[in-house]
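With one protein chain removed, the remaining protein chains of the complex are shown where they sit.
For clarity, chains are labelled A and B in written order, and residue numbers in each chain start from 1.
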Amino acid sequence: MSAVTTVPAAPTVQPVKPVRSRHRRGAARWVVLAVVVLGALAMLIPFGFMLLNAFKSPSDYSSNGSLSWPTGFYTEGLKNYWNTVNFPLKVWNSILISGTVAVAAVLISLLNAYALGIGRVRGRLWIVGAFLLANMLPQESLIYPLYYMAKQVGLYNSRLSVIIIFTVIQSAFGTYLLASVLGTFPKALLEAAALDGAGKWTILRRVVYPNVRPTLAVLLIFFFIWTWNEFFIPLVMLIDNNVQTVPVALASLQGDRLMDAPTTNAGALISLIPAVLFFLIFQRTLTRGITAGAVK
Amino acid sequence: MRVYRKLIATTAVLAAVTLGLAACGSDSGGDETSQASGAKTLKLWHYEGPDSAMAIAWTKAIEIFKTEHPGVTVNFEQKQFEQIQKNAGMILNSDQGPDVMEYNKGNATAGLLSSQGLLTDLTADATKRGWDKKLSPSLQTTAKYDERGVMGSGKWYGVPNYGEYVTVYYNKDLFDKYKLAVPTTLDEFTKVMDTFVAKGVTPLGMSGAEYPAGQLYYELALSKADRSFVDNYQLYKAPVDFKADPLKYAADTFSAWVKKGYVSKESSSLKAEDMGVKFISGKVPMIVSGSWWYGRFQADAKFNWDSFLFPGNKLNAGSSGNIWVVPKNSKAKDLAADFIDITMRPEIQNLIGNNGGVPVAADAAQITDPKNKKLIEDFNTVNSGDGLAFYPDWPVPGYYDVLVSGFQGLINGSKTPEQVLAAISKPYQEGVDEIKNS
Partner (left out) sequence: MAETLTPTDLSVRRPDRRPKGGAYWLYLVPGGALFTLIIGVPFVATIYLSFTKWSGVGDPRWIGLKNYTRLLHDDIFWMSFRNTLAMIVAMVIVPTLLGLLLAAVLFDSIGRKFPPQASTALRAAYYLPQVLPVVVAGIVWGWILQPDGALNAFLRAIGLDSLAHDWLGDPKTAMPTVMLVMIWVQIGYPVVVFMAALQRVDPELYEAAELDGAGWFRRFRAITIPQIRPETFVVALTCTIAAMKVFGPIFALTRGGPDNATNVPSYFSYYNFFQKLNVGYGSAVSTVLTLLIILVSIVFIRVQNASQKRDEEI
């Protein structure tokens, strides 16, 4: 049992405690809720500004500034942009790339972490560190070599190149997180399964996987959202308009010297929707408690 | 249940991936199975917004091209400026590039690519089709690059359709309110600004975080400069002394203007967009910036406004607009040249002129809107007087950030003019030395 310091209660206070503590807890929880809600509202203020300006006409925005209430509900800019840039196609490209990367990176992370965290492979500290290198390298130093390699194998200007690159980059984080978590995996479970004659693969599927599902869900969400917002590598690797992703498409609202702020905001708000949806769908697995009997 | 949901989700994703990969295979590499002559497709890129004068004119040019070349498909894609700016070298070095595209003029962009052999030499077409007659010599500076990639001489690598220059936009209503006339000399200009300051209005909008500060500095320098200065500064003909006029004058005057309140100290963190919005919302009566704002003001400004040349200057920041280039790997070079030729025709040029742009070869009589006409006439005045002096950040790659950093210090008062000049002269000298020694 890990170190749990218990606090000896003063026996004389005990009979009174339930009543008093219930009242205290009752009030306290509302105060706590209020503080957290206020914090959340503060976090959302910038989004409020985005909403305020996303549907303003350009002349309204320019004449009255970014703080004013819109004088009308203007959707022309967004509609034009939507059609010019073929936004639905960009959204699809983003979903395809981010979704594939999320699933593939989680799989690879799990495999790596199994070997490192549970299998305790020799030199695993260095291996984890090596994998983390993927996160440490600034992206601009990756660009030229990856460009040349992609050109060689004919993957330049394809979504597959972006998928492969981000699977590797995201799985570095996944490997580190999962290996750390699996490093503290209860040995008793593993030994019991091994004694029952289970092989490594079976243990992975039947014992390890069910227990790290919340962590996997977190990774899935993170990988999807991080890949969704990636701008630089897709900008370099995806040339044809029909393979480009949403962040790259948003950049077309920003020229050399001029930019279209209201439409950029509207476009960004819309591009938030798939990412947020993904978050809401998969975070339900985060709120389910662990299956009882994990340690037993 | 959870397992099933995950399974279904995973299967769905895998199925989508398979379909996606199949699609990937077919769309990566737009293969053109055509030769240079007898080519059947023209892949054309530009990055001007769809409402801009250039885009309107070029859309018409594409239409005309299609009628004159039946059987040729025009594959037009609107790109992002940032993508082309950063990756042009990489794109043109592959087989995924276009047949003809808009590209930035200047040594660091077109010059660099041409010196690496990534652009087609257009000299033959230029003489044959008469582009060299339609463009004034000073506009041709940004069309020609030598073997080192320095503009001004050498072979033709690009063709501009439009021009740009820095001018002063002013709010007529505010001028009328304070009974001010358009200034024609620098002294009158400062008097106008004094009047505004006395009334509690900041006369000049500014943006310290982007290009406008550097352009004001340059305009001030040009008020005391001659053509040989521009040649030295931009074309490295002779060394430039940052401790002497005109650059010293420019920094000192800029600083004086900040102290007198002509330029707000709080503009050091503003972006160009913020400055433009301030003008459109009527908060500042004047801004010194480029012809590229015209279309935006035309659409969004709800008051009377117009422009005048920087008072007293014969030289002004400005150049040709972006240029059409034909990548070396283009598979439709003749078609590309045909398209470029169409864009130089009067009807296309007039379209640029009538939609808020500044054409290089238009018939002034055909321009209908009076403000637009003035914009173009002012440009022609500067151009015909060989007054286009390019931009202050052009000489050395990365100099843009140096200027921004230097002049932010001047605006918020953390640097003296001497310090700013010292800070911006070192990178300039180093950069020029590198270019000369390479």
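Everything below uses one rule, namely that contacts are C-beta pairs under 8 Å (C-beta built on N, C-alpha and C of every residue); 3 or more make two chains touch, one makes a residue touch a chain.
Keep in mind that this is a model prediction, so the values were computed, not measured.
In the full complex, the chain left out of view touches A, B. Here one chain is not drawn; of A:L177, A:I239 or A:L258, the residue touching it is A:L177.
By the touch criterion stated above, the residues of chain A touching the omitted chain are 2-9, 14, 17, 25, 29, 32-33, 36-37, 39-41, 43-47, 49-50, 53, 65-67, 108-109, 111-112, 114-116, 118-125, 127-138, 140-146, 149, 164-165, 167-169, 171-173, 175-177, 180-181, 183-184, 190-191, 193-194, 197-203, 211, 214-215, 217-218, 221-222, 225, 228-229, 231, 247, 250-251, 254, 261, 264-265, 268, 271-272, 275-276, 279-280, 283, 286-290, 294-295. Within the entire complex, the positions of chain B that touch the omitted partner chain are 86, 89-90, 93, 108, 112-113, 116, 118, 208-210, 264-271, 274, 397-398, 400-401, 404-405, 408-409, 411-412, 414-415.
Keep this in mind: only the chains that are shown with their structure count from here on.
Chain A and chain B, compared by their mean Cα positions, are separated by 38 Å. Those residues of chain A that touch chain B in the shared complex are 58-59, 61-66, 80, 84-85, 96, 99-100, 103, 144, 147, 151, 154-160, 213, 235-236, 239-243, 248-249, 251-252, 254-261, 285, 288. If you check the complex, the residues on chain B that touch chain A are 2, 10, 13-14, 16-17, 20-21, 24-25, 27-30, 47-50, 77-83, 85-87, 90-91, 94, 96-97, 104, 211, 272-273, 276-277, 280-282, 290, 292-293, 296, 299-302.
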